[in-house]
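Note that one protein chain is taken out, while the other chains of the complex remain in position.
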Amino acid sequence: MTIAFYTLAAFILALGVLVVSTKNTVHAVLFLVANFLCVAMLYVLLQAEFLAVIQVLVYAGGIVVLYLFVVMLVNLKRGPETHVDPRRRDRMGLLIGGAVLAEFVAILLYGFAPRATGAAPAAAAPGVGNVEQVGWSLYVDYLVPFEVASILLLVAMIGAIVLAKKEP
Amino acid sequence: MIETLVVPLVKIAVLLVGILTAVAYLVLLERKVQAWVQVRLGPMRVGPHGLLQPVADVIKLIIKEDITPARADRWVYTLAPIIVLVPALVVFAVIPFGPETNVFGIRMPLHVADINVGLLYIVSIASLGIYGTILGGWASNSKYPLLASLRASAQLVSYEVAVTMTLVSMILMAGSLSMVEIVESQQARGLWFVFAQPLAFFIYFVGGLAETNRAPFDLPEAEQELTGGFHTEYSGIRFALFFLAEYANMIVIAAVATTLFFGGWLRPFPSVAALGLLDIVPGWIWFLLKTFVLLYVFLWVRATLPRYRYDQLMRLGWKVLIPLAIANVIVTAIAVVVL
Partner (left out) sequence: MTDPHPVTATRTPVQFDTDELVINMGPQHPSTHGVLRLILRLDGERVVDADVVIGYLHRGIEKLSENRDWTQIVLLTDRMDYVAAATNNLGYCETVEKLMGLEVPRRAQYIRTVLAELQRLASHLVWLGTHAMDIGAVTVFLYCLRERELVLDLFEEYCGARLTYNSMRVGGLPADLPVGWDRKVREFCDIVDQKIVDYEQLLTQNRIWLERTRDIGVISGADAIAMGFCGPPLRASGVMRDVRKDEPYAAYEEFAFDIPVGAAGDTYDRYLVRLEEFKQSTRIIRQALDGMPEGPVMGKVPRLIKPPAGETYHAIESPKGEIGFFIASDGKSLSPYRFRVRPPSFCNLQVLPKLVRGHLVADVVALIGTIDIVLGEVDR
């Protein structure tokens, strides 16, 4: 189990690096898909089959296809923008990188800190599959946030359509 | 040890061999059915009535020169047929071909795996096949395949929505995502779901035709327009993989339809005791028989109808099938709650 986990983790990290380092954008998208599939396998290892399947269905099978569409259709061989002060980008990168690093450190510290309450995640009740669990938490425990999120996405979608549509 | 390791492996092997043979003979069947519809004989030369034609075809495809276009993206070009084929074969894992049976004293369910999210597993894995289609067209670095692969991906993405929606209403009916439990639920009610959900079946079937790029929705490979489709540049064994995947997908669509709508391995009229005589026929034969009939309809439709145009196809998908499917889900949900 542990071996499988670390192998997968290594794969995920390596693919993640490849996504940002490869020059061909289509290849990058492919690595991203592979990355998502590995994450799905990770979910299977954690016995969250539902989550794994949804991960494949929504991310690998749905969203990245749209990425691929965009990448294929839009000509990305544009030269670097010269009018921007190169220093500025460095500063921005430093800032964002710093922020992310701080976040990681915080997570690590939090993760290694001794738990006061020690409340382990509730073990699945026997006989209840993880579909039911996800259902309960989405539609009973967190119904309002869930609906708010969906409306937010709907608004974003309508906004995108309005923006993309040409003037009649 | 035998139960956990050997049996699944044997099952996988049997299934793989079975599917590949079935695909080869499905191609022959298609040529024969089309020929009969079109007052021809079809393949007649290899073996009696052309029965060995698939063997000849396979040998031909394997020994043909494997061409990679000069400016193709070599890696992606090689990867694409594999990406198409693997999901098409992997989804068979959760399809229950029959009830639990005893084989040489070992209790053996006639499916490789019964996972509790079976139906979703099929949908999600099947959705991966689209990458092969898109990438195959893109990597060929040729205009016709690119155009075809764009068509293919747009088509798949939009029809997947409608198909998945019909699956949702089936899940509501059965109250489970497991393929085995869906069949058992039909057994418990004594009713094939196609009679309870004719609209869902219709949408599923039309969507299935579109998802497998079959006529009248075979736009991605409309040879009259695009000279072959996304696999125009492919030859030899790689082309064969695309071909294999297409027919394997057809079988998947038919097998899933059988499971969801036609009671899987159940005999006709499972609730009528007077027909108990039919139980002599084992379940897996019923299953194969129903799948075969559905596949025949696929071929029949192809021989009969002209082809849709791209925009008409999109209109049909988004403006007719998806609203209908959503309405069907809502009605089903209300019915399930009320009844």
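Letters A and B name the chains as they come in the text, with residue numbers starting at 1 for each one.
Rule of thumb we're sticking to: a residue touches a chain if its C-beta (ideal position, glycine included) is under 8 Å from a C-beta of that chain, and two chains touch if they have at least 3 such contacts.
The structure displayed is predicted, hence computed values, not measured ones.
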Touch assignment to the omitted chain, from B:L15, B:L28, B:A215 or B:L321, lands on B:A215
Give the residue, chosen from B:L147, B:A240, B:L294 or B:A325, that touches the chain omitted from the document. B:L147
For review purposes, identify every residue of subunit B that touches the missing chain, sorted by number. 34, 37-40, 143-144, 147, 151, 215-216, 218-219, 222-227, 303-312
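Just so it is clear, only the chains that are shown with their structure count from here on.
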Quick check: in the complex, which residue numbers of subunit B touch subunit A? 73, 75-76, 79, 115-117, 120-121, 123-125, 127-128, 130-131, 134-135, 138, 146, 150, 153, 157, 177
Enumerate the contact residues on subunit A facing subunit B in the complex. 24, 26-27, 30, 33, 49-50, 53-54, 56-57, 60-62, 65-66, 68-69, 72-73, 129-131
